[in-house]
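Report on the structure given below.
Just one protein chain is left out here, and the rest sit where they should.
Here is subunit A:
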């Protein structure tokens, strides 16, 4: 009797376990904030893919960009709920690593979305935009667009914030590479000595910061004619500053992101060109990878020649130049986010 009970209990738990694994795979997505349309889109992409594959998705976000504590808490909650995988856009790429390790020890895979961890190998996989390439594309475009005038351009750099986060450095240095500036140390900006650089200022990635930074740099040199911006809200702010001086027509603004308002600004001639990235793609690919891992334990493989899975980047502009592949704003609007 005792033996029978034990066996049936074992069988019961085995079937329950199997059912749990098949029907109730839990996954988590932890983003920097849930207010930025970029992350909103990411969450939507994850949610619709999860529903399609029958995965139970839990979503978490920091209260503001840089909120490390909420993210660490979110990962603990995920571990406690027995999640099979966690999609993470980390606010603090090195501090979060210890939490990531805990999750991995508990049997979950951790996939970094958009922002690589520090070290990148701490995550089981990274699905991201090649930010250096994104910068390089707009750099190449600006150079080709200016033609001979590129040799004596005056360039303003509107970056993210003073701590020089990886994504900001990659885009900034990528732009320089594409434009033909010697970037020296690729891990930081500000060490270049090319006379065409007027200066760097920070924007926090929003309109307010973009306008102020542009004004500050124009006060240093009013003849700026090329403006690199970290993202499209900063670009829109820079445009307002230029407009108040009547300079908006003769300055080339380039940006990165490909959000819908940004692409609309391409169509309206506010921004010359932008590199579009695909947050929805990152998240849905991430959910697929977790489903795959839950099924047979295989891990996603990085793109050939890179240490991450490249979800692609496309140049959007209505003024295509020779030698740089691009799509027009109308096409960009079809696939934009936010």
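Here, a contact is a pair of C-beta atoms (placed from the backbone, for glycine too) under 8 Å apart; a residue touches a chain by one contact, two chains touch by 3 or more; residues count from 1.
Rule of thumb we're sticking to: contacts and distances are computed from a predicted model.
For the chain of the complex excluded from view, the name given in UniProt is "ABC transporter permease" [choices: "Selenoprotein", "ABC transporter permease", "Aminomethyltransferase" or "Glycine/D-amino acid oxidase"].
When the whole complex is considered, the residue among A:67, A:194, A:215 or A:318 that touches the unshown chain is A:215. Interface residues of subunit A with the unshown chain, by the touch rule above, are 35-37, 40, 162, 199, 201-202, 206-208, 211-212, 215-216, 219-220, 233, 236-237, 239-240, 243-244, 261, 264-265, 268, 270, 338.
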